[in-house]
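Here the complex is missing a single protein chain, while all its other protein chains stay put.
We just call them A and B in the order they show up, numbering each chain from 1.
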Amino acid sequence: MSATLLTRPGPDDAMMRRPVPVRLLVLLAGVAVLVLAAALSVAFGTRIVAWQDIVSAFTTSADGIAEAAVRQRVPRTVLAMLVGASLGVAGAVLQGLTRNPLADPMILGITPGASLAVVSGIAFFGLSTATGYIWVAIVGAALASAFVYTIGSLGRGGPTPLKLALSGAATTAAFTSLISAILLPRIDVMNVFRFWQVGGVGGASYSRIGQVLPFLVVGALLCLVCVRGLNTLALGDDLARGLGERVMVTRIVAFLGAVTLCGAATAVAGPIAFVGLVVPHVCRLLVGVDHRWLLASAGLLGAILLTVADVVGRIVARPSEIDVGIVTAIIGAPFFIYVVRRQKVRAL
Amino acid sequence: MSVGAIAAGRSRRLAKRRTVIGALVVAVIGMYAVTLMVGQTFYSPGDVARVIAGQTVPGASFTVGELRLPRATLAILTGIAFALGGATFQTMLRNPLASPDIIGISHGASAAAVFAITVLTVSGAAVSFVAIVASLATAMAIYVLSFRDGVVGTRLILIGIGIAAMLQSVVSYLLIRASTWDLQVAMRWITGSINGASWSLALPLVCAVVVLGGILLAHSRQLELLQLGDESASALGVRVERTRLVVIVAAVGLIAFATAAAGPIAFVAFLSGPIAARLVGPTGSVLVPAALVGALLVLTADLLGQFAFGTRYPVGVITGVLGAPYLVYLLIRTNRAGGSL
Partner (left out) sequence: MTDAHTLHTEQLSLGYGDRVVVDSLDLTIPTGRITTIVGANACGKSTLLRAMARLLAPRNGRVVLDGKDLHRLPTKEVARTLGLLPQSPIAPEGIAVADLVGRGRHPHQKVFARWSREDEAAVLSALEATGTTELADRSVDELSGGQRQRVWIAMALAQQTDLLLLDEPTTFLDVTHQIEVLDLLTDLNRQRGTTIVMVLHDLNLAARYADHLIAVAGGALHAAGSPADVLTAATVREVFGLESEVVADPTSGKPMMLPIGRYHARQVQPATATATEASG
């Protein structure tokens, strides 16, 4: 019962009903930070580029090393922002949908589902096109998460954080073994797959962005359609029904939206853990629990987080790079632990 | 119902338990014998017996004595160690899904071993040592992080899952950096394999099974009482926190030594307890039957992996593929029953 309350303001969160000006201010500040992060992402990297070179890369057609680096970093930055925003929004939708503070694409088995689907695609069906990856990843993500959610909500109390997390972890374990069973005898597939498996935006290009963009737009639209419905769902299924919400329809549409976002993001950048978990929590603190504001700010913050994580990954391991998925995992896991420790035991 | 009928009911339940345990012992011995005889060349039971007795049999002395015997023995030992460790966690946390391979402890070993193989480029005993230390450290970290006015099972499980997800990312990262050769070694290691079996690998595991397994068996009654909930167990005279700590250390130790010897063979820790509980019913401790099921699982899966398919699969792939459907079934059943959590 108390688990259903988690997305609503608790007694000590009375401050969470932020007035509109404050929320607007937060969003504007978010946009400003994002612009700054994007600038950093273009400027910093394995090679440090002077500001003049950045300007010249955009304004002239000069062909120096610096300009080339910058031109390569621009699509990378755009992709990081798109993927981060998608994961942030998807996380917020999933947490609202399941009324579960630990819902995250990684925990729900979405990313392992996408991985298994992609591996099977490469190994058995000769999958090799980027659009192919995206479709297969979305289908795998949808099947896996629907499966995890169904199993996690069986029995008493519905999808409690514990049941959902365990179902997700167990499914992940099962998928991981299936993946190794497919990969072990096929060294070539292993080599293709392992580069996909770590979350990264390093290989970004405008054509890749163009391939994934339609999926992200569709996913985002599906999520936006459900915003009001998610607010009603936060009150619990019975009450939502009493308020005239078509609970099943909202669930399915919102779920499809979230899965499309995660699946596409995963297909283009590999599994990126914990962004979908961390971002909505921070956003709830900043703008409150109204999903209209929550989704907007989750998109912004997700983009910021991933862009910054990508910059950090490029800087700390110079001259090499750490992929963004590792950086988010290392930032995200302590946050996950913090969220778990904060919950009352009965709510788990 | 008369006085006699109650006693009769109890002895009926105990008799079933004894029968099942007896059958499992026979099955393990039978499978052990088969593993020693079957292979590229078949050796008769007589040959095998003579090799074990120390006589020299041309061909068989090497194949059976140096290859099959350590391999089969290691299979039994890892099976026992994983099963005891897993069943202990499941009983203590009152959740069949809360086994060390789900809640992060095996992941600690994997991450450390992959690190040792790909970055430190060491092999053999050094990898094992790093894996043991890492599993103990991971378990301790999970325990400490979930401590707040005592450790609550649910919190421990969730934090373990979070840590597992993080370590998983680390493993992926290390694999992407690996050279193709190291990659295959590392993949084999994290899947779990007893291909490299030797007596020197089995020896530390024997000690671990005897000492740590003994500690667990001595605590089996306390573990049964912990199933009634911390409060009831404490009211019945169990020192809950102390028992939990001792038992965790022993179980993690077993898992660590077994992982060091064979890698985290998928799902053996996870499946042995529930399978054993289904076989013997709810009477008495599940530890002994679970250990036997574990031994049987690893022996059988290793035999299948070596000879049943065109490619030789390491044992962990077989247990993983066989275990996955059962895991799903178990998930559904546990959640539908309302779960004890």
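By definition in this document, a residue touches a chain if its C-beta (ideal position, glycine included) is under 8 Å from a C-beta of that chain, and two chains touch if they have at least 3 such contacts.
All values reported here derive from a predicted model rather than from experimental measurement.
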**Prompt:** Since one chain is left out of the picture, which of the remaining chains does it touch in the full complex?
**Reply:** B
**Prompt:** For the chain left off this view, which of B:83, B:238 or B:330 is in contact with it?
**Reply:** B:238
**Among B:39, B:65 or B:229, residue touching the chain not depicted** = B:229
**Missing-partner contacts on subunit B, residue numbers** = 1, 3, 5-7, 9-10, 13, 94, 149, 218, 221, 224-225, 227-232, 234-239, 277, 281-283, 337, 340
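The rule we apply is simple: only the chains that are shown with their structure count from here on.
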**Item:** Sites on subunit A touched by subunit B in the complex
**Value:** 102, 106-107, 151-157, 161-163, 165-178, 180-181, 183-185, 187, 190-191, 194-195, 197-199, 271, 273-274, 322-323, 325-326, 329-330, 332-333, 336-337, 340-341, 343, 345, 348
**Complete:** Within their complex, subunit B touches subunit A through residues 95, 97-98, 101-103, 145-146, 148, 152, 154-155, 157-159, 161-166, 168-170, 172-173, 175-176, 180, 183-184, 187-188, 190-191, 266-267, 270, 311, 313-314, 316-317, 319-321, 323-324, 327-328, 331-332, 334-339, 341
